[in-house]
Every structure is written in C-alpha cells, then in structure tokens.
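Please read the structure below before turning to the comments.
For this depiction, one protein chain was excluded, whereas all remaining protein chains were kept in their positions.
And now, subunit A:
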Amino acid sequence: MKKIIVLLTAVLLIALVWFFALSLNAPKISNVKTQEGKGLPSGFELLKLNGEKVNETELNNGIVLLNVWASWCITCLVEHPFLNELSETYNIDVIGINYKDKLGDAIRYLDKNGDPYIYSIHDYDGKYALKLGVTGAPETFLLIDGEIVKHRVGEVNQQVWDEEFSNFF
C-alpha cells in the first residue's frame, strides 16, 4: 500500500511539472479572441472617403483584405510602407477602414504617404469597427467569401505576412 502511495505521489508530481512546463509554451490566455470564423457586421450604410456608397456584396465575395487605419495612429504609419508594397509589388487589393478619423486628416495622410487601398470605408465614429471586433488600429482582416479567415491585431509587416497571410494568396 505504501509503495502504491509513493508511486502515485511521484506520478502526480511528474504530471504537475509536465503540465506547468507545457503551459509555459502555451499561448497566453489573456489574449482577446480574434474574429476568425465570423462574418462582417450587417445593417450599416458604409461610405467611402469620397462619399460613394460601399457595395457590401463586394466585401463578401472572393478574397478581401481589410486594413483598419487612422491618420492619428503611429503604428499605422509604420505599417503603411508595407501596405504600399503589397498593393504595388504583389498586386493585392487592400480595402481600408478609416477608423475614428476626420475626413480631411485621412485624405491628407493618404496624399502624403501614398494610397495602398482600392478604397477606404469612412468609419468616422468607429461603430462599424466596434461591431467587427476591432480594439484599435491597426488591425487587418482577411476574408474569403465573407468569412474572416485571419485577424491580425497590430502591425502587418513582411514577417507577419509570410507567416500568417501569404499562404492564402
């Protein structure tokens, strides 16, 4: 009986050490859930920066890369050259969601830094982005036929692109 208890204690101890060792490499549970597997929010009348109405079926068909940006966002400015490269070199269509921005500031930002977007949705109050699950800028969503297959919170650069997005193209 004594041997069994010693053996059980040893097994329990090893299991505990193994469990904690594994949890060191586990993804952080504190991360906010990404929006993968979901679709785009409905019931919004979306306008482009130029005032034209957005055709929502366009967003729900084929491969769509949505990038949340703002003129006041420093990380967006860091990310911007890579987005320019994506649209120019890789010929990938990127649609912007201009998040909580003034129209004039947004247009000046694109004039100054280049416009990698085929168009940008003007989400001036951030309500569309809020329903989409955006917590700030920049964030990037990859949609295939209306389903979010990749949601990146933070900057997309070459390394992130190669690791998380490139295999979809």
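The rule we apply is simple: a residue touches a chain if its C-beta (ideal position, glycine included) is under 8 Å from a C-beta of that chain, and two chains touch if they have at least 3 such contacts; residues count from 1.
In the analysis below, contacts and distances are computed from a predicted model.
Peer 1: UniProt protein name for the omitted subunit, picking from "Sugar ABC transporter permease", "Probable glycine dehydrogenase (decarboxylating) subunit 1", "Cytochrome c-type biogenesis protein" or "4-hydroxymandelate oxidase"?
Peer 2: "Cytochrome c-type biogenesis protein"
Peer 1: Among A:Asn55, A:Thr135 or A:Gln158, exactly one should touch the missing chain; which is it?
Peer 2: Residue touching the absent chain, from the options given: A:Thr135.
Peer 1: Who touches the missing chain here, A:Lys3, A:Lys33 or A:Lys53?
Peer 2: A:Lys33
Peer 1: What residue numbers in subunit A mark contact with the hidden partner chain?
Peer 2: The missing chain touches subunit A at positions 1, 5, 29-33, 35, 100, 126-127, 130, 133, 135-136.
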